[in-house]
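For this depiction, one protein chain was excluded, whereas all remaining protein chains were kept in their positions.
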Amino acid sequence: MIETTVIAVQLALMAGVAVAIARSRNLFAVVVLSGAYSFLMATALAALDAADVAMTEAAVGAGVSTVLLLGALHLVGSLEAKPARSPAGPLIVVVLTGLLVVYGTFGLSAFSDPQAPIHRHVVPRYLEEGPKETGVPNVVTAVLASYRGYDTLGETTVVFTAGIGVIALLRRRKRPGKAEAP
Amino acid sequence: MRKDIVLRVVGKILIPFALVFALYVQFHGDFGPGGGFQAGVIIAAAIIFYGVIFGLAASRRAVPEALVESMVALGVLIYAGIGVAGLLLGGNYLDYFVLDHDPVHGQHRGIFWVEVGVAVTVSGVMLKVFYLFAGRGRDLEE
Partner (left out) sequence: MTAAFFGHFTYWASIFLLMAGLYIVIARGNLVKKLVGLGIFQTSVYMLYIAPGKLIGGTAPIVGEGFSVYSNPLPHVLILTAIVVGVATLALGLAIVVRIREAYGSVEEDDLLEADAKDD
């Protein structure tokens, strides 16, 4: 009961913060609000028993993302222009899409249902055999590094590629005879 | 910001703890929540904290650009290297069972090195991106 209330409160606060982000025109406030949004998300994830994910979301979303956005704002300027078009068109599109997706969720199983399909096929094997086969009690680490190791290799390569992409875009070439601004 | 005494003192106290905590999260990822991604991001966050307070030049002296750039590539190399080690020892690519005489110990070893590779790449990339954004300077004044 308490867990469900905590999750519901967190989600409601996140909805409020998202609306505030949409309406605010000061981009510095938007970045700070997005950091608060990430912290609320991390708390909701901790209430959902996702310990690894909550730690990653707090560190990545509220830590590194905020730093990157502030660094970009320093280079780009932090005030948004007034919207020139009326918001009616996008609002209608968004509401219709939302109603369609809500109609789609009626086929999903209820919250915290032990008979849901996701608890049946391969996960009981991971939970039982995982610590025995790999010797690692944390099933998430075992699945991430051993059972689904190829996916993690791909993800490390994606992070590496993003890094060299940013290096290629933002690297300064030293031109001979021209003073570089520090 | 390096003139502000509160930030300097708090930074000097917190940054070593943050780095040790990152190492704890990395090595205890097997027994509690944690692992390579979280540890890499915490290391990068601690060094970014240092750079924000004491200036980019001090941060570049502490962690040079060449080291960060090699960290970016080294992590992927370690990960792929574990896969090749599996091949050389007679199994499939990324097969951990052949890395030791006891298959469970082989799994342990494989998972350990793979998480180290992930942490090195993630921390290198986050740090390098921060260095690039902060070092760009303001060319077009608002």
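Should a chain be cited, it is by its letter among A and B, assigned in written order, with residues numbered from 1 in that chain.
The rule is simple: a contact is a pair of C-beta atoms (placed from the backbone, for glycine too) under 8 Å apart; a residue touches a chain by one contact, two chains touch by 3 or more.
Not measured: the values here are computed from a predicted model.
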Contact set of subunit B toward the excluded chain (per top definition): 31-33, 35, 37, 122, 125-126, 129, 132-133, 136, 139-140
In subunit A, positions touching the absent partner: 3-4, 7-8, 11-12, 14-15, 18-19, 21-22, 27, 30-31, 34, 37-38, 41, 44-45, 48-53, 56-57, 60-61, 64-65, 68-69, 71-73, 75-77, 80-81, 83-84, 87, 90-91, 93-95, 97-98, 101-102, 105-106, 108-114, 116, 118-119, 122-123, 126-127, 130-131, 137-140, 143-144, 148, 151-152, 155, 158-159, 161-163, 165-166, 169-170
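Heads up, the rule we're going with is that only the chains that are shown with their structure count from here on.
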Complex contact set, residues of subunit A against subunit B: 51-52, 54-56, 59-60, 63-64, 67-68, 71-72, 74-75, 77, 133-138, 140-142, 144-146, 149-150, 152-153, 156-157, 159-160, 162-164, 166-167, 170-172, 181-182
Subunit A-facing residues of subunit B, complex: 25, 29-35, 37-38, 41-42, 44-45, 48, 52, 69, 72-73, 75-76, 79-80, 83, 94, 96, 104-105, 107-108, 110-111, 114-115, 117-118, 121-122, 124-126, 128-130, 132-139, 142
